[in-house]
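The structure appears right after this line, and notes come after that.
Missing here: one protein chain of the complex. Every other protein chain is in place.
Let's look at subunit A:
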Amino acid sequence: MQEIPSEVLGEILSRLPAESLLRFRCVCKAWRRTIDDPIFIKLHVHRQLLEVQDSSNGVGQLILRGDLDTQLYSLPMESLNSDGAKIVKAAFLKNSPLESYGEAKSPVGSCNGVLLISQSKGINFLWNPLIREFHRLPPLKLVSKKSRGLYHSVSGLGYNSAADDYKVVRIAQVFDPRDRSFKSDGGVQSEVGLLEED
């Protein structure tokens, strides 16, 4: 067998699931360099997304919340197409931020396989279930002591391809103690996520 040139190696590695890649970082230094390279990571995400779009591959996943609010499961989209009564087992997603922080409102958004999770006390996380890593987002700056911590907020997640980063947008309605009401002029706070995709 001839030695595999790097561009062919990249083509092969970019088709592997994230779990295999995390293991194969250990093969040798050249493989680890390739797998950790941001350009390779982007190629990998791109390829995985293409497979999701090709429904016959059934790589798309539905994220479900379990009976206990701290448990999340995934179910292949493809399994929903099966005819008749077929029992499909959803896979438990390990090491979600909810295991350590508890009580999900629910996953509130997803983008390129990264999930935005809102915990009931208002803490938001970016979570990549494929590499089982999460990043805790800083608290809302809009919520001051004055408002006694009372606010409503909604969040969303998006990908900014120009800056090649993920953006979390949170819109908050903050309690105003002077007239004892919620004000909607709190404005929009946006943050740049730091979680890398793999």
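Everything that follows uses one rule, which is that a contact is a pair of C-beta atoms (placed from the backbone, for glycine too) under 8 Å apart; a residue touches a chain by one contact, two chains touch by 3 or more; residues count from 1.
By definition in this document, contacts and distances are computed from a predicted model.
**Student:** For the complex's missing chain, which UniProt name, "Exosome complex", "SKP1-like protein", "RNA polymerase II transcription factor B subunit 2" or "Ribosomal RNA-processing protein 4"?
**Tutor:** When "Exosome complex", "SKP1-like protein", "RNA polymerase II transcription factor B subunit 2" or "Ribosomal RNA-processing protein 4" are compared with UniProt, the left-out chain turns out to be "SKP1-like protein".
**Student:** Among A:Ile4, A:Leu62 or A:Val88, exactly one should touch the missing chain; which is it?
**Tutor:** Selected residue, touching the omitted chain: A:Ile4.
**Student:** Among A:Leu22, A:Met77, A:Val108 or A:Ile171, which one touches the chain that has been omitted from the display?
**Tutor:** A:Leu22
**Student:** Which is it among A:Lys42, A:Arg65, A:Arg132 or A:Lys167 that touches the chain not included here?
**Tutor:** The missing chain is touched by A:Arg132.
**Student:** Tell me, which residues in subunit A touch the chain that this view leaves out?
**Tutor:** Looking at subunit A, the ones touching the missing chain are residues 1-2, 4-5, 7-8, 11-12, 15-17, 19-20, 22-29, 31-32, 94-95, 131-132.
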